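My questions will all concern the structure given below.
The other protein chains are all here in position, but one chain of the complex has been omitted.
For reference, chains read A, B and C in written order, and residue numbers begin at 1 within each chain.
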Amino acid sequence: MDMYLTLIQLLDSTVRLATPLLLACLAGLYSERAGIFDIGLEGKMLAAAFFSAAIAAITGNVWIGLMAGIGASLVLSAVHGVASITFRGNQLISGVAINFLAAGMTVLIAQAWFKQGGRTPSLIGNGRFEPVTLPFAEAMQDVPILGPLYYELISGHSILVYLAFAAVPLTWWLLFRTRFGLRLRAVGENPAAVDTAGVSVVGLRFAAVAICGVLCGIAGAYLSTALQAGFVKDMAAGRGFIALAALIFAKWRPWHALYATLLFGLFGALETRPDVIQTITGMRVQGQLLSALPYVMTVIILAGFVGKAIPPRAGGEPYVKER
Amino acid sequence: EPALIFDLGGKFDKSFNEAAHNGAQRWAEETGGEYREIELQSEAQREQALRRFAEAGANPIITMGFAMADPLSSVAPDYPDTKFVAIDVTWLDAPNVRQIGFAEHEGSYLVGMLAGMASESGTVGFIGGMDIPLIRHFGCGYAQGVKAANPDAEVIANMTGTTPAAWNDPVKGSELTTAQISQGADVVYAAAGGTGVGVLQTAADQDILSIGVDSNQNYLHPGKVLTSMLKRVDVAVYDALVAGTDVETGVFTLGLAEEGVGYALDDNNASLITEEMKASVDAARQQIIDGEITVASYYENESCPALDF
Amino acid sequence: MSTAPAIELKGISKAFGPVQANKDISIRVMPGTIHGIIGENGAGKSTLMSILYGFYKADRGEIFIKGQKTQIPDSQAAIAAGIGMVFQHFKLVENFTVLENIILGAEDGRLLTPSITKARRELVQLAEDYGLNVEPDALIQDIGVGMQQRVEILKALYRQADILILDEPTGVLTPAEADQLFRILGRLREEGKTIILITHKLREIMDTTDTVSVMRRGEMTATVKTSETSPAELAELMVGRKVLLRVDKTPATPGDVILDVKNLRVRDDKGVERLKGIDLQVRAGEVLGIAGVAGNGQSELLEVLGGYADGTGTITVNGQPLDLTGKLSDGRSRRARGIAHVPEDRQREGLIMDFAAWENVAFGYHHDAAYQSGALMNNAAIREDTAAKMERFDVRPPDPKLAAKNFSGGNQQKIVLAREIERDPELLLIGQPTRGVDIGAIEFIHQQVIALRDKGKAVLLVSVELDEIMALSDRIAVMFDGHVMGERLPSETDERELGLLMAGITDTDQPPPVEEIEANLAHAGTADKGV
Partner (left out) sequence: MDVMPKWAEVVLVPLISLLLAAVLSALVILAIGEDPIEAVNLMITGALGSTYGWGYTLYYATNFMFTGLAVAIAFQARLFNIGGEGQAALGGLGVALVCLYIPWPHWTLAILGAAIGGAVFGAAWAAIPAYLQAKRGSHIVITTIMFNFIAAALLNYVLVSVLRPAGQMDPATARFPEAVHLPTLHDMLAPFGIAFSKAAPANISLLLAVAACVFLWFLIWRTKLGFEIRAFGQSEPAAQYAGIAPTRIIMITLLISGALAGMMATNNVMGEAERLVLNSVEGAGFIGIAVALMGRSHPFGVFIAAILFGFLYQGGAELALWTSIPRELIVVIQALVILFTGALDNMVRMPLERLFLMMRKEG
C-alpha cells in the first residue's frame, strides 16, 4: 500500500474522531478551570446532537439547528450551574443526573416529534454541514507530497472542525491573555481571592459553565449534523467520558487538550485500520484486542509518561463563605 | 391477546426488532387486533416479562432474539397452555414453543454475490455491530457469496466494538466505512443496528454502494444502497399473530426456500442490479434451495472458510 | 470633634446560624491613626472586619465611612469606599505570580498585557514609597509568608485603599519581618492612611497603636487610648481574669541525652538539600529551642524526627537508632519509640478538621491497645479518655463529639497538645505551639510544656517567635539555611545576637552592614515555601 497516502488517510480519520472530543474537552476545560467539575459533558453533547438534528430536520437549515443544539446544551449547563453554583450541590451528582436526563429526554422527545423510534429523519441538503473545500485544494490535489496533505487532510472537513481547532489558540489566548481568563483561572484555584478582590465568583462560574455549554453544543451538533446526517439514540457513545479523560490527561491546558484528543483520535483511527497495524507490527491483531487497544494504550501512556495531574485547587467544591 | 417482547435494542432499531414491530403493526391494521408489547431494559426483565405476560393470559407470546432462549426454557414449562414464539431460537426442547431460526448466512451469501459482482475494485467490506457469533454468522455467509461471484475479491471485515454501544455508534460506523473505502472497498455491507445508519450514510456520501440488513433499507439512500439482506422477521411475526393461539409449535428454520431470507429488489435499487446480476443470484438461490450449493454456517463450524475473525 | 471618623460602625450584629459572632458592636476609628483590636480566639474580631470589608453581610447595623453612611454589600463596594483588607488566612492564588495576584479584579481593560505593564510600573513606585519589596514575577507558592503578606498589602494599596485592615498580620512573621511590617504601617499612617490592626500580641498593640478596642464573646467591651493603658490591663479586659505575662519556671536539671542527631541531611521532593548536616542533642529534663527564620530547615527537622520525611545520617533516641528511611520510618514507629509530635501546622497536619475531637485525640494513637476491644475500636473508651483530657487541658467547649473545625484556634491547639503530652512521651517535638493563639491559651500551653520538662522529659521546641524561644528554652540552637549556626544559653544571649545568627551571621561581635543582613534574610525568606 502507499504508505504516505495511508498515513494521510489515518490522520484524516484522526481529525474527524478527535474533533468532538476536542470540543468537549475544551468545554470541560473552561468549566473545571473555574472550579466546576463536569461529568455531564456526555449528556450535553447528546442533547445538542439531538436538538441540532431535530431542528435542522424541521427547518432545513443546519445553522438554526446548530443554534438549537447550543441552546439545549446551555439549558443543561444552566441546570448544572443552578445545582452546583447557586445551591452548592454536589457537582458529580448533578453531572450524573444530566447524563441520565439527556439520555432519556432526547429519545422521549424524538419519539414524540418524529415517531421514528428516537431517531430524527435523515438530514439532506442544507440540513447538514457539508465539507468545506479550502482555496486551491482542487488545484493542488496533484502536487506530490503537499497535494494529498492539503487536499485530503487539511481541506475537506466541515466548518465545525476548523472551528474546533481554532478554539484551541483562542482558548489559550482567552485564558492567559485576558482579564476574563485571569479571573476564571483564579476562581478555580481560590474563589475567596476573587471574591475579596471584588469580583463575583458566581458570575464567573456561570460564565464558565455557559461557555462549556456552548462548546458541548457544537460538539453534539458536529456528531449529528456534520459527521452524520441525523440523530440516533445514545449516539454520543461515551465520547463525553473520553473527553474528560483527555482533559485530565492534558492537565487542564488548552494545547495539551489538543494533543490528548488527537492521540485518542489516532487510537480510534488505528482501530479502524487493522491492516495498518498488521503492516507495522507484522502481526494480525485479534478482533477484541483491537477494540481494547485504544484503552490499553491510554493506560500505558498514562502510567509511563504522564506525571501526576493536579486539578484546579478549588475544583469540585462549592464556594461557601458562611455556613 | 397476543404479546410481543422486543430485545434490548428496542423496537425502533431500524432492523431486527423494527421488522417485528412492522409485522405486528401490519397484523393490527389488517385485523384491527391489539397486542401488548414491551421493550426490555435489562437481562432480568426477560424472564419477568415472559411470566407477567403469561400470567396475564397473553397468548401467543412472541419473543425476539437468541437471548430469550434461556429464560424461555424455564418459563415455558410453567405455562403449558400458553404458546410462545421464539425468533432466532432453534435449540430448545419445549413443546409449547414455536422456534424460528433464519438462515442468515444464505441471505448474506446472496447479497455477497451481488457485492462481488457490483464491485469494480474487487474489494468489498463488511461492518458488524457488536462482536458476537450471530454477526460473524452474517459476515461469513456474505464473504462466501463474494468469493463465489469473484474468487479474487478481497473482503475486509470490521466489528464496531465489544459493548452494547456498538449497536448505536453511527459515528464509528462512518469511520469504519471510510477506512474500508481507503482500503479500496466500493461496496459495504452493514450488519450493525443503529451503527449501520452511519455506514449507509457515509457510503452514500462518498459515492460507493452499501447493503442494508434485516429490513429493506434501500429507500434510505435511493440509488446508493445496492440491496438489503432481508430477514423476514416481519413475516414470521405476522404469521404467528394471524395463527394466534393455534400457532404451530416446533422448530422452523426459514431459509431461502421458505422465503425467510432473501435480498431486496425495488425501484430504489433497480438501476443498480443488472439483469445478469439478478440472473446469477437467482440461479445461486435455486442451487442453494436444491442443495447444490451449501453455504457454510459459522454456527456449525465455529469458524469461517472465507473470512477470519 | 472637627474631623469625621474614618470608620464608624453602629450596632453591628451578625449570627452564623445559632452562633452570635457579633452583638451590637459600635466603634469609631479616626483618620490617620492605627487602631488595634484584641480579643480571645473566637471573640468575633475577624467577623467584624469581614463585615466591614463586605465579605460577610451584617444582620443589623450601619457603617459610616468618612462620615458618609455607606452600604457595603460586597467587597467591590468596600474597595470603592477605599477599604483594603489583609486577611488572617491570605486570599492569594497560589500558582499565580505576584503581579497577577495584585491586578486580579483591578485590571485596566480587557487585555492583560497592558494591565501588567502598568501594574509593574506602579509596583516599583509603591515599593519605593513604602519599602515594600517584592519579586513581581515569582509565584506565590514559591515565596515566603512574609513576602505573601507584602503582596496582600500591595493589593490593597494598588486599589488605592486609604483604610487598611490587617487581621493577625504577624502570626506567621519572623520578628525581623514584623518589625519591617510595622515600619511600613508607620509610613502609611504618616501618609494619612487609617489602619485597623488585629493581633494577639500585646507588645505590638502597645508599640504601634493609637487606640485599642477589646472584644469578648462577640461584644465590644472597651475602647481605650493606648497611652493610657498597660498590657496587664488589656489582658485582663480580654480574658476576664488576671493573666501571667511571663512564664514561671525553675532552672532545668538536664539528665541523660535522649535525642542525639548526627550529620542529618534531608532533601525535599525537588531534590534540593534542605538540611545540610545537622548535629543536635536534647537531654532529659530540658527544652531545646530552635530559633530561625521560617524555611531554614526547621520544618524538615521536625518531619524527619516525626517520621514523615526521609533523611540520611544518624539519629538515636535513648541510645537506640531510628530508621530514617523505609517502612519503619513513619509516625507510628516514632510514637512507639516514645516520640510525640505537635506539628507546626495544626490544621493541615495535626488535626482532621472534619473529625470529632475524640477521633482527633485517637489520631496517630489509634493503634493503642487501650482504644481497642477485639478487632474493633472501642469508641466509647476513646470518648471517655478524650473527655478526661479535654477537662485537664481546659478545652472549651469540653465536648468530645464536636468537630475540630468548630473549635477556636487556641482550643484546637490544646486538643493536639492534650493528645501528645498526655502520652507522657520521652521526647516531645513541638512546632509553633502558640501561633494565632490568644494570650490566655498561650499562658496555659507554656505551662504544660514546662510541666512536661519538669517531669524529666526532653522537649525540642521550634518557633519563629523569639519571645517564646527565650521564655521556654533552656538552650537555644539557631538554624540558618539548613545548618545550625550556633547554640546559646538564654541567660547569656539576647534578641539582637539571635537575630544576627538567624540571618546567617556568626560573627556577632562585628556584624556586617545592614544591607548584607537584609540580603541574607531575603534569601532565607525565599527558601521558604509557605509554612
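For the reader, a short list of remarks on this structure follows.
Note that contacts are C-beta pairs under 8 Å (C-beta built on N, C-alpha and C of every residue); 3 or more make two chains touch, one makes a residue touch a chain.
Worth saying up front: this structure is predicted, and the values here are computed from it rather than measured.
Within the full complex, the chain left out of the display is in contact with A, B, C. Residue in contact with the omitted chain (choice from A:6, A:59, A:90 or A:126): A:90.
Remark: the omitted chain is touched by one listed residue; of C:110, C:183, C:203 or C:366 this is C:366. Across C:207, C:354, C:391 or C:494, the residue that sits in touch with the chain not pictured is C:354.
Residues touching the missing chain, restricted to chain B, are 10, 36, 38-39, 41-45, 47-49, 51-53, 66-67, 69-70, 88, 91, 130-134, 137, 161-164, 299-300, 302 (touch as defined at the top). Those residues of chain C that touch the chain absent from the view are 17-19, 306-308, 330-335, 341, 343, 345, 348-355, 359, 362-364, 366-367, 372, 375-377, 379, 402, 406. If you put the missing chain back, the residues of chain A touching it would be 79, 82-84, 87-94, 96-101, 103-105, 107-108, 111-112, 118, 241-242, 244-245, 248-249, 286, 288-289, 291-292, 294-296, 298-299, 302-303, 306-309.
Assume only the chains that are shown with their structure count from here on.
Centre-to-centre separation of chain B and chain C, using mean CA positions: 75 Å. Centre-to-centre spacing of chain A and chain B amounts to 34 Å, using the average Cα coordinate of each chain. Annotation for chain A: no residues touch two or more other chains.
Of all the residues in chain B, the ones that touch chain A in their complex are 10-14, 18, 131, 156, 158-159, 161-162, 165, 168-172, 174-176, 178-179, 182-183, 194, 197-198, 201, 205, 220, 308-309. Contacts from chain C toward chain A in the complex involve residues 16-17, 53, 55-56, 74-80, 85, 87, 91-96, 100-101, 103-107, 109-113, 115, 155. Of all residues in chain A, only 1, 5-6, 9, 13, 16-17, 20, 116-119, 122, 223, 227-230, 232-235, 237-238, 268-269, 272-275, 284, 287-288, 291-292 touch chain B in the complex they form.
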